[in-house]
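In this view, the complex is presented without one of its protein chains, the others remaining in place.
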Amino acid sequence: MTDLSDALQEPWSDLRLQREAVGLGMWFFLASEVLFFAALFCSYAVYRSFNAEAFRIAAAHTKLIYGSINTALLLTSSLTMTIALRAATARLQRMTLFFLGLTVLLGLAFLVTKGLEYYGDIEEHLIPGSTFPLKPAATEIFWALYWVMTGIHAIHLTAGIGVVIVVMLLFGREIVPVQGSTMEGVAIYWHFVDTVWIFLYPLIYLGGRT
Amino acid sequence: MRLAEFTAQASDYAVRVDTLFALLSIISGAVVALVAGLITYFLIRYHRGSRAPRGETPERLDREIEIGWTAATFFSFLFLFWWAASDQLSALVTPKNPLEIHVVAKQWMWRIQHPSGAREIDELHVPANTNVQLVMTSQDVIHDLYLPALRLKQDVLPDRYTSLSFNATKTGVFHLTCAEFCGTDHSVMAGRLVVVTPDEYARWNAAQPEGDDLAHQGERLFHSLGCSGCHAPGATVHAPDLHGLYGRPVQLSDGRTVAADEAYLRDCILLPDKNRVAGFPPVMPNFTGSLDEAQVVTLVAYIKSLGAAASTGSR
Amino acid sequence: MTNGDRSAHRLWRAPAWAWVVLMLLFAINLGSAFIPLGNGNVILNLFVAAVMVVVLAIFLMDLQNAQTLVRVVAVAGLFWVVLMFSLVFSDYLSRS
Partner (left out) sequence: MSEMTLPFAPAEHVGASSYLDEGHTVLSWLLTTDHKRIAILYALSITIFFFIGGVAIGLVRLELISPTGWFMTSDEYNRAFTIHGIIMVWFFLVPSIPATMGNFILPLMIGAPDVAFPRLNLLSWYLYVIGAGFTVYVLLTGGVDTGWTFYPPFSSNYSNSSVVAAAAGVFVVGFSSIATGVNFLATTHLLRAPGMTWFRLPLFAWSMYVVSLVMVLATPVLAMSLLLISAERLFGLPIFDARVGGDPVLFQHIFWFYSHPAVYIMILPAMGVVSEVLPCFARRRVFGYAFMVYALLMIGIVGFMVWGHHMFVAGQSPFANLVFSFLSFIVAVPSAIKVFNWTATLYRGQIGFEAPMLYALGFIGLFTIGGLTGLFLASVPIDIATTDSYFVVAHFHTIMVGGTVSAFMAGIHYWWPKVTGRMYHEFAAQFAAITMFLGFNLTFIPQFIMGWLGMPRRYHMYPDVFQIWHVLSSGGAAVLAVAYLLPLGYLTWSLIGGDRAGDNPWQATGLEWQTSSPPPKQNFLHPPRVTSAPYQYHELGRAREEGEPTSVSGQGGTS
């Protein structure tokens, strides 16, 4: 059980309590993140309720295929992340690393798809400004929100990927033992990013398809 | 400049606001006196080493005191809310057929357009004892029309109409100024509110150089911009008839029904795609950038006059 | 991983089921978007999304095993979101 004491950090005297603290701290941070996105969703809701038609027209120009592929990718990455966490708790180091790697790959695939989608959007001049092709004017608001929402989500995901890679290095070189409190926080964060996407998907891609 | 330009009570509403202010001041004064008095008394009587008796107060009493003053505070605040809210609600009732004066704010001036067509800058002439409604919009950032003598203030927003209703009871010259920070010369975006008797107001209007009233200015603009090419009854292009439109409910192409008020008409001119009327093709050009707010005001006034004309049958 | 195999099996079975449910819900959302329901579309879509998030939170984020406190925190965020939406809309829905 020597590796257990390695996992302990100041000021904790008990690994169970330390994991609990990391989980709790992470959940408090997520509550904060929820409010961060809530401000964005609230703006979206206000504008959509007053410009339903414009939002329908604008949403029809989003790339449904890319959005759907990305939804599947992220949902799957949540699965691999959960398995990685369970493996870490069971102290299966190689399995943890394998599933973390899979998660990173799925996340990167998401970003690549997102990049292709952005490329298509830019080709179609779907950036609010003088060359913006859609009418009425409020479609610009939808697309402004589109860029901000997906952009912020992508930044969150990129941060998540970065953290997972760092954690993999720490685990791989056995600087930090897998069963410590680290995985707890990483996994909760990753799922949260997925959660945000689950709401973004219908709001951005599923409007105006009928 | 005299202080009375700010502090005069130029309307009944101002008197009511001052009464509420006085009431709150008295209550607050009493609370401050009570708290300060008690603290001072305790500080003197129970300063360290004094001979006043000490000892515990019974816990049950503490609890009752606590509940007592919570309830007392709560109910007095409820009373104050009721008083303030009823003042507010009575002020919200817009009087019928007010004299409608348009205010366009821009960095850093106030442009006023009277229904007669008279215009002025940084000065607002209004008749006393008349219901006046200011309909205001901004050409750039958010401004705020502040009339201290009327105790009134309202933000003036870009691309939206806000309004301010009052009935001034005192003639005289009062202050008018911008209260929402709007950039470099915010502090000098000020002018005068001139309350005159209705007779003088009529005389003042007549003396203004501009001959046409707002609606006629709008009519000229309507023709010169080519609006009449589509919106005239005999036009070949399929466009909505504007006669009697003002105030009527309009069915839009996305299923909503809205009242054709000033904001709606304004949007129709500047953002024709926002509220497309059901059954018409989207061919209306967008006038954003080619019209300033003052011109939009005249066009809206013209369309409103069409509504009035249709109902009286004079056209 | 010699004796880890059987336990590994246990590790991924429950999450895998949750994943299957999530993918099904996702398919429902995607499919229903093409059925004209008017305003019903967005309501249905958001409802399904909410169910997905609940499934994800309970089974993948392990709220099922979490302490009461953590669950309270998870719900607290939502309470404040409701506050924000209801008070913001108290303005917008009553504007004339």
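Letters A, B and C mark the chains in the order given here, with residues in each chain numbered from 1 onward.
We adopt the following convention: contacts are C-beta pairs under 8 Å (C-beta built on N, C-alpha and C of every residue); 3 or more make two chains touch, one makes a residue touch a chain.
No experiment lies behind these values; they were computed from the predicted model shown.
J.: Which shown chains does the hidden chain touch?
T.: A, B, C
J.: For the chain that's not shown, point to the residue among B:Phe6, B:Trp204 or B:Phe280 touching it.
T.: The one listed residue touching the chain not shown is B:Phe6.
J.: Need a quick check: the contact residues on subunit C for the chain that isn't drawn.
T.: Within subunit C, the residues that touch the unshown chain are 69, 76-77, 80, 83-84, 87-88, 90-92, 94-96.
J.: By the contact criterion defined above, which parts of subunit A meet the unshown chain? Give residue numbers in ascending order.
T.: 10-11, 17, 20-21, 24-25, 28-29, 31-33, 35-40, 42-43, 46-47, 50-51, 54, 127-129, 136-138, 140-141, 143-145, 147-148, 152
J.: Where does subunit B touch the missing chain, residue by residue?
T.: 1-3, 5-7, 13, 16-17, 20-21, 24, 28, 31-32, 35-36, 38-39, 42-43, 46-49, 52-57, 62, 65-66, 69-70, 73-74, 77-78, 80-81, 83-85, 87-89, 91-92, 107, 140-142, 144, 146, 148, 151-155, 157-160, 162, 175, 177-188, 271, 274, 288
Here is the rule we use: only the chains that are shown with their structure count from here on.
J.: Max contacts between which two chains?
T.: A-C
J.: Subunit A to subunit C: how many Å between their CA centres?
T.: Comparing mean C-alpha positions, subunit C is 14 Å from subunit A.
J.: For subunit B, write out the residues touching at least two other chains, lowest number first.
T.: Touching at least two other chains: none.
J.: Which subunit B residues qualify as touching subunit A in the complex?
T.: Residues of subunit B touching subunit A: 253-254, 256, 271-274, 276, 282, 286.
J.: For subunit A, which residues count as touching subunit C in their complex?
T.: 20, 23-24, 27-28, 30-32, 34-35, 38-39, 42, 45-46, 49-50, 68, 71-72, 75-76, 78-79, 81-83, 85-87, 90, 92, 94-95, 187-188, 191-192, 194-195, 198-199, 201-203, 205-207, 209-210
J.: Which residues of subunit A touch subunit B once you look at their complex with the stated criterion?
T.: Against subunit B, subunit A makes touches at 51-54, 56, 135-138.
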